[in-house]
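After the structure tokens below, expect a handful of questions from me.
This view holds just a subset of the chains, kept in their places.
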Amino acid sequence: MSSQLKKAGVLGATGSVGQRFMQLLADHPDFDLAVLGASSRSAGKKYVDAAEWKQASLLPTKVADMIVKECTPENFKECDVVFSGLDADYAGDIEKAFVDAGLVIISNAKNYRRAENVPLVVPTCNPEHLDICANLKKQGKGFQICISNCSTAGMVVPLKALQEKFGPITTMIVTTMQAVSGAGFSPGISSMDILDNLIPYISGEEDKLEWEPRKILANIASDGVSFDIIPEEDFKISAACNRVAVIDGHTECLSIKFKQSPPPSVEEVKAALREFRSPVQDLGCHSAPKNIIHVFEQPNRPQPRLDRDRDAGYACSVGRVREDPVLDIKFVVLSHNTILGAAGSGILIAEVLKAKELI
Amino acid sequence: MSSQLKKAGVLGATGSVGQRFMQLLADHPDFDLAVLGASSRSAGKKYVDAAEWKQASLLPTKVADMIVKECTPENFKECDVVFSGLDADYAGDIEKAFVDAGLVIISNAKNYRRAENVPLVVPTCNPEHLDICANLKKQGKGFQICISNCSTAGMVVPLKALQEKFGPITTMIVTTMQAVSGAGFSPGISSMDILDNLIPYISGEEDKLEWEPRKILANIASDGVSFDIIPEEDFKISAACNRVAVIDGHTECLSIKFKQSPPPSVEEVKAALREFRSPVQDLGCHSAPKNIIHVFEQPNRPQPRLDRDRDAGYACSVGRVREDPVLDIKFVVLSHNTILGAAGSGILIAEVLKAKELI
């Protein structure tokens, strides 16, 4: 049964994230794009008339002619999975209504990331968190999965690899240099703000970075449907977030401290990162990267323009692993903020759900 | 006597740093640009024929017609002060010869920054280090002053302000986002490397950042001609340096820990930064900034394009002062890398020397 095409819906289809979901769903072997939802201003129009398509790939003809629907559960009831690219202002009520109606929602919005019974998933990092959905499904409930914040996504993958091998990480200081595509395009970041410039602030972002890893790297609780979020005192995180003149690809400089003493050596860290494998590879997911983490030896890599598209944007890249004079180890992580950090993760999460027969 | 114009020479006059010295010396009330030195390839030519002038201001006619000289002490013997913009490959031998010949050299090269009896100075931070020159002068010696690395310069100014008020800083983790002008223009950073990109590596830079503050923030030793460099164990620094698509202005995200416990509050830190004054202001130096440090309350400032030119590039700007969940306090510093971080500091150092009658 799981070999059949699953019917997919997209909420917020005229927006930046919605368009990326649509782009990744076009010609996807597992999913059929069945319903597009947007605001009532767009509803009833052909998609091509409702939206300004901003992707480099041309708008597929089939999609151009689809009629945009209002974002009600009724309109999406045929969908096996619904991807939400809704703004946080709208996601709260709409996504709740969908879950209450028994639907499966994979959301890029921030609203429910900290909610109980909602897995917060980077699919190459913690796909095992999706196992709680089986329990929710058994109870006959709809369920929801949240995609992590784009700047969390790249970072937690190497952290997970290191935690698996060397035990808990107790401290992290991270400074990010984030691409403009993370802010969408209407209006997003103004060119006046980013040419010959950077902005040392992204509203709300540091708070997300200082919280989300503590859920993503947590264990499933004994009830099977929630998470033992790592207490703040066991994993202290300090984040400084910056916007830079890069189209796609978030670059992050991390310094970390292990609980284990003495900490692993630089070579041990690199080996652990290189060897890290994810269940998404064993499940045969279509979008699973060949390498979960690329580790560079060249001192000036990874770079966003050259490395963001490794494994179609589903890999993350690590470079400059070296000793940290203050904590234990420091390194640079790069990941594609709209693939691994947003829409792409949503698609790969859905692939996992399908592989595990949860949709 | 000190009210007379002092004769100034420039070494490496065809290069990027040399040109900036020349630009700042044009119409300077204290200095007369008397001798230009460059490689033997350029020597003997008119400046306009030897160099490609790359500054936004037009090349002054007087300078255009000056004949470039070889970089020998003999050619500069009339100079009260010589500014060196030489590459590190040449600075070692040439600057030594100048000092041995009794000349006063202010150098932007890295060669002698760690040498004994050579002050490493950011003039709005540690101008008192120039006092050792009085002792050297009394001994009838030439002397040399090193300008700090461009990414050190911005950072140490607020550190000094905080150290003065709250005592030693014991730990710092800093991530920099540095402008391309720091790398010069021939070739400097290629456009292919920086458009839609950043480079998470600058050769040798992190080592400088992890060492130079320990000299700049040190006290003069009891011998009056050297420095009690702060031991590494008393001031641990970890740096991660990045090049970004900004023309001028280095932005740095710092997390610091004080020796004092409890540490000062965010408001106390901001007050100390705002109130910080420097001797360069009391000496009446021409280029002394009105504010040594600008402190911003707006969350998205400082930004390089908007704030690098505060007080003609001699001020530094601090923003986003906030508590750090790992260390004590974190904030953002911005400074102009070719003014406070290079040629401008050289000029202001010379102004201090003149004000103190050391030249």
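Letters A and B mark the chains as written, and numbering starts fresh at 1 in each.
FYI, a contact is a pair of C-beta atoms (placed from the backbone, for glycine too) under 8 Å apart; a residue touches a chain by one contact, two chains touch by 3 or more.
In this text, all values refer to a predicted model and were calculated from it rather than measured experimentally.
The complex is built from one repeated protein sequence; 2 chains are visible, and the structure file as a whole lists 4 copies.
In the analysis below, only the chains that are shown with their structure count from here on.
Centre-to-centre, using mean CA coordinates, chain A is 42 Å away from chain B. On the chain B side of its complex with chain A, the touching residues are 171-173, 175, 177, 193, 195-201, 203, 210, 232, 236-238, 240, 242, 244-247, 251, 253, 255, 299-306, 319-320, 324-327, 330, 332.
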